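This report concerns only the one structure given below.
Only one protein chain is missing; all other protein chains are in place.
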């Protein structure tokens, strides 16, 4: 689905939580095969028994990719992803954990290079079944302004 | 393979480049299926013909995950990944592009919470077959110091 | 996302079309591997050159599964899938075709076994980039009535 | 393998049962990734604990695709699949269930549009390890007649 | 399907050829992800342009696994696989090549350790669309004798 939301329409503090997804052993194996990272932390149950974790832990990029993927439900055609700041791996994710992602609009800024756009910062928190935040990151979107500084509104200009 | 490298041993400016990997249509489909992100930007060739890109573009999380995965060759048992700063999606990656990752030690810092460790910042740049940087990020490692502030060296303590 | 829609609220003739998805060679290989159907119609390009199709054709179950999957965006907690009637494989789907699914509420019926529910028939048509219907089926949902025959409305009873 | 069977040769009541296949958590994850259907019924173990099922249930399209795939062992070059009628999802399939498919020739009909062919109805029943039918459907094949109404036998005409 | 064939019943020189399968880029990516072998020979199209091959070549283990898999159609319950001799990678397999496997019973031997069994050597040749043998190996089966040296026939003992 598609929903046009202009820079002006983002409300700081507005938040939503995705549906949940259980992270399976399959996801570990798929992610290793997709990325080529077969480090024993993710793939060797015997080795991990000898560590404080006691079991395999998910790749950071797995939790990030799936956590971000959970939020991919509505397309905003006047926004694009610029990048992420402060991506942090806070707690391990184990096989069988169920994660959700909570996104919160945390800041809005001018975009120094694009006067017709602004930057929207969306705080992403990946949360497990115990309510613990396991990964956090600030997603930076570049979003068109409805009211362009030097001209007419673009409202309705999209088809 | 495993290679112990202490905080003191990281050299600012030292750099390495991974082997290359061609990003295939399969990687797009696998990443969509892994993350649940089936946005038409990645999955709908007809739609993308109508955009300035002209074709499907890789998920940002795909380029990040595979780009980081390319660096996963040697385990440093005295380091762990803390997170990433300034992750930026700089250029699109298309089906058939071949990427490599260049990593450069760019900074070393004290870790405010862990006196026995320091922070090593590794600049990661994912580069395509034209030499363009398509994604960049600063990887933050927490690395043990060989010489702990309040005590004996841990040299040789690892087995 | 979740949206409660009772039997009374389905409107015959209401229709929606999903976003598109390009069916790739990867989808053929994944579907063969998932189902165990490696018939040469789907897997042997040389053999298919000798047939009127001239190339590999998608499994019927692939087009059905992906076509139905494209509609899986909003959960209706008061409905469940009962089955399908008149599933027909109308035209072949080739590697590189892009499909969308158009769903239309085509009929509503009492459910003989469940007086508190009704049957909603949703016509599903999978359409390729040329506008041709390649697969059609009538999806039967069992949906709760807001006004139960022998009792109070359940409006608001769901949380 | 290939085996030519003409319309006249199908025997109503003849039946066969495939070998078995255990439906794994991997199949759930693969099917979600293949179809894009990540509904919590299939993917969120925590949510499903709160429902009468108590655990994740397989996608209907998974059981159908794998159940049909189990029957794909012998190619009949004078038959093709026309579609399915009365596809019904009868019981849930859980992770770890083992299914087989029993097919029975249940009817033979003239094909109104193709005098040289007839329709063969094959009843497909997917059965779990408890002997319960979990899915049923009537598969419709269009099959060439050996004795064409207006002409010579085609026996031996295929190579 | 299952078919009991005793040691005595194998005919030296008897041969069969499987159906074909086109080796796709997807198979390369899946095999790399399955095995962890991301060597540039298989994964880096740019690098391979600089070699005499001019393009990516399939993993030896891919051609072996798929070539052997093509033969897996009939289960012989009185035989098991002992191993392979003289496995040779004869020619490269490229993306888009279509392979078949020809198996020929090439020898029968006593089994020194199992008097009730014999060894059957099945020559496996994987052949591409040009008729070239790309991989060959001698598959060794241990097969029960119908007439056990020290006792009664087991004919009919299997159910």
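Each chain carries a letter (A, B, C, D and E) given by its place in the written order, and its residues are counted from 1.
In the analysis below, a contact is a pair of C-beta atoms (placed from the backbone, for glycine too) under 8 Å apart; a residue touches a chain by one contact, two chains touch by 3 or more.
Just so you know, these numbers come straight off a predicted model, no measurement behind them.
Which positions on chain C touch the chain that was left off?
Answer for chain C: residues 30, 32-34, 36, 38 touch the chain left out.
If the hidden chain were put back, which residues of chain A would touch it?
25-26, 28-30, 33, 38-40, 43-47, 56
Would you write out the residues of chain E that touch the absent chain, in ascending order?
Residue positions of chain E that touch the missing chain: 21, 27, 30-31, 34-40, 59-62, 64-66, 68-70, 72, 75, 81-89.
In this section, only the chains that are shown with their structure count from here on.
Find the geometric centre of each of chain A and chain C from their Cα atoms only, then give the gap between the two centres in Å, rounded to an integer.
29
State, to the nearest whole Å, the distance from the C-alpha centre of chain C to the C-alpha centre of chain E.
39
Quick check on chain D: which residues sit in contact with 2+ other chains?
Where chain D meets two or more other chains at a single residue, that happens at 30, 33-34, 36, 38-40.
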